[in-house]
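What you see is the complex with one protein chain gone and the rest in place.
Labels for the chains are A and B, by order of writing; each one numbers its residues from 1.
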Amino acid sequence: MLETKRTLIFLLLAVTLSSSLLGCQPQSPANATAPAQTSVTIVIAEDPPSFNPVITDTGYDSLVMDLVMLGLTDIDENGNVFPELAAELPTLENGDVVQDETAGTMSVTWKMRKDAQWSDGTPVTAKDVIFTYNAILDPAKGSWIPGIDYIDSIAQVDNYTLTINYNAIFPGYLTQFGGEQVVVWPAHYCSAEQGFSAWDCAREPLSDGPYKLEEWVNGDHMTFVKNENYFDKGKPSIETIIVKIIPDAAVRKTMLLNGDADLDMWSSEQMIHDLEGAENVQVSNSPDNRWVMRIFFNLAAKGATDPVATPHPILSNVKVRQAIRMAIDVDTITKEFFYGLAKPNWTEFFRPPYVCDNVARTQFDLEGAKALLEEAGWVDQDGDGVRECHNCGTAADGYPMEMEFITYSEYGEPLELTQQFIAEQLGKIGIKLNLTVVEGSVLWATAADGGIEQNGNFDMDIWDEGYAGIDPTDYLWSYYSAEAAVPDNGYNYGRWENPEFDSLLDEAYTLDTQTRHDAFCKMATLLDEELPQALLFTAVNASVHSARLQGVKSSTNDIITWNAADWTLK
Amino acid sequence: MNPSNELSQPLSPAQTSLGLGVWKRFRKHPGAIFGLIVLTLLLALVVFAPLTAYDPEVSDISARNKPPSIQHLMGTDALGRDLFTRILYGGRISLTVGIMVVVIGLVIGVPVGALAGYYGGWLDALLMRITDTFLSLPAFLVLILLSAILREVELPLFERNSVLTIALVIGLLSWMTFARLIRAAFLTLRELDFIAATRALGGSDFRIIVKHILPNAIGPIIVEATLELGSAIIEESGLSFLGFGIQPPTPSWGNLLSNAQTHFTTQPWLAIFPGLMIFLAIISVNYIGDGLRDAFDPYKVLDQIGE
Partner (left out) sequence: MAAYILRRLLQTIALLFLLSVVLFALVNLAPGGPLAGQGQSRHVSAEKVELLKRQFGLDQPLPTQYIIWLAGNDWMKVDVDGDGIKESSGTRYGILRGDFGFSFRTRKPVLEEIGGRLPNTIYLMSITMLAAILLAIPIGIASALRQYSKFDIAVTTFSFAGQAIPEFWLGLILILVFYAWLKNPFTGQPLLPSGGITTLGLQGFNLGDRIEHLILPVLTGALGWVSWYSRFMRSSMLDVIHKDYLRTARAKGASNWVVLYKHGLRNALIPLVTLLALDLPYIFSGAIFVEYLFAWPGMGRLYYQAAEQRDYPVLMTILIIGAATIIFSNLLADILYAYLDPRVRYE
């Protein structure tokens, strides 16, 4: 009996051991890179879900996409558009953009460079662009990119030339098939059958960029090697880029300090602050900032999406919104929680080429805020520290000034401290805020998925947003237009509807920059007066990298790897 | 006077073992006494939390991230709040979660175990299969899923990440051991002479369960309750680390500790003190549980757990 028992125990151990050997299968294929080659390690928190950010939109997908794939154009750190697959930029001046003023339409002719190839040697042609467009357009398996509804048709002129006919004036045409998210997909390699939203080539991409994907061990690392078929023959100078998945931020920081990592994407304020002065790391700051931290006010009652039939009992009065903005001490927040890396900002129009300085900054003033609230009919008569409605006109008498204040968890500590600090300050003027932190995926999910914002299940939210590239029109449409206030149509989560704004937006759909500039500055005034969102400050946009890695350029217009082809090692 | 009462008095072992005997044996266990003292101290600190000079949720921008000093015994956090005060209030939350989890576990587990053990038959089979089903769920994974789901939906009582929600979620997955222990005790006790006698004398089932059997099953239940209290505190801290725990600014030991994780090298006190509190609390409840187990009957309890 003892013998059998011993055998049993042994068997149990043998099972565990053998299964462990199973796990010991070498992870890397035989052609793993030799350490002698020049190699750079990027550390990120999680796997990119795919190489197609249009579908998965996590930033990690853009990071790896920029290493392997190209669009017609891209944007540099200063906001200048430059050609990638295009031979030159189509403009009114060179005749490649033709406007029909009376019909309000335009057509754009793209001439593509002839030396671009996929890594299998197939040339990149106009066919690939048209294939990409059709794949996105597919009603069942496609998706959406800005301005795609303005495209009437695409005609192939020859192998390297195509003409896009628009049914409107679309000022964002230059980066429509380029920029941070959109690239040209290989027609001969991707399966139209599987469709744009699910095709395999978004996980095993064919490269026409500086690097190609050699290996992807899910949850561990991705290895990219130099693409010999890249059109810019002298580049890239670094042979291998390894993207390592390191979930914990503290571990990423330690790896940078130890020289085991060369680049941290989206470095947090704390990481930058903690690593300041460390010998072997440097910080790359973008020349201007894109992400504006802001409070979204829900003008419809919580849980409802119609601001007219069911107005918000507290926030539908603009005086209340103004009082809230006045009671937020932005300077302290940027200086203390963002280590001075954030800059106060109070308008959407602060980035070239559309800068409007016609809006004055609201000063922090608790007494002024209190006066505004009293004026609006919110007084604390029962002495419990929370104001209640007394002839406020938007709620029943006695309705308490208590709301939910949400933010998202991924940004991390500075934003959570900001949220707590704002709640405390508003508490001082008699507004009680209950705090919630949720994942971005929950906050921004579609209405059908139960998304908090799309369903209007909030009072006030704080998070950062801003437009990529140089054309704010589509961004403005999706955050402020009445059309975008319909759930799942856009991101006008506060359901602010203003006909004057909508007509200004229509005016901005032109190629005449002066007209656009004027329209934007009028919007700036309107947004400041009406205050659908309270803009507070621009957050930092920087990456920490090792001192040996040169040429890294943080950009608000694209992800950090946008110029990876130009990186060098010291 | 009810004759059944008279009958049960001398026969029930619970009355004697619950009294002096248990305490006598418990007293001899040095670890248990240590645990009791530490836990009592922690409880006292937590109860008298409002006596500190600070408010746990009011920031002081001029005193951010200060190391421990006379003014701030355990230093301050990133908003300049006194960490000692927050730890005391956090202890209230963590211990409340722990106690609520035990209460929820008892509220579900005791009736399930008692009914199954007392009546047996199909009811026993049904209730035990349900218990098995819950035991078959990978507990921590389901915990994560439930708290993730519950923060997405709007429910009247269960606000996102409130103490009640977290306690309920943990409690829902912690009643099974109680049910099994109770059932095991009932299976052995219901056959005992004094129960049979009570039943023969016409005592109602409910009365027998509550007055005669339950008190005798109390030993293993108390032991299990102390251990459950400890593991609930650890589980809440784990959930907090993953971002599914109790929501700041409400402090809990778990979220204080997990939020300090990134400051380990720069502001170590933020991680050391909450960690120390969790450590002391868990180690003392474990010691108390150990002492109680020995005191109630070291071998009987073990047999029942191995059931």
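Observations on the model:
Just so it is clear, a residue touches a chain if its C-beta (ideal position, glycine included) is under 8 Å from a C-beta of that chain, and two chains touch if they have at least 3 such contacts.
Keep in mind it's a predicted model, so treat the numbers as computed, not measured.
The hidden chain makes contact, of the residues A:N78, A:Q117 or A:T254, with A:T254. Only one residue from B:F48, B:F206 or B:F279 touches the chain missing from this view: B:F279. Interface with the hidden chain, as seen from chain B, comprises residues 30-31, 129-130, 132-133, 135-138, 140-142, 144-145, 148-149, 152-153, 230, 234, 237-238, 241-244, 257-258, 261, 264-265, 271, 275, 278-283, 286-287, 290, 298-299, 302, 306.
Although one chain is not displayed, its contacts with chain A can still be listed: residues 2, 5, 8-9, 12-13, 16-17, 19-20, 22-28, 32-35, 39, 46, 49-50, 54-57, 139-140, 143-144, 197-198, 202-203, 217-221, 223, 242, 244-248, 250-251, 254-255, 257-258, 260, 439, 441-442, 445-446, 448-450, 488.
As a convention for this text, only the chains that are shown with their structure count from here on.
We define each chain's centre as the mean of its Cα atoms; on that basis chain A and chain B are separated by 44 Å.
Every residue of chain B that touches chain A in the complex is listed here, in rising order: 57-59, 61, 64, 78-79, 151-154, 159-161, 243, 247-249, 259, 261-262, 264-266. Those residues of chain A whose C-beta lies close enough to touch chain B in the complex are 248-250, 270, 274, 303, 332, 336-337, 409, 412-413, 416-417, 420-421, 423-424, 434-439, 442, 450, 452, 457.
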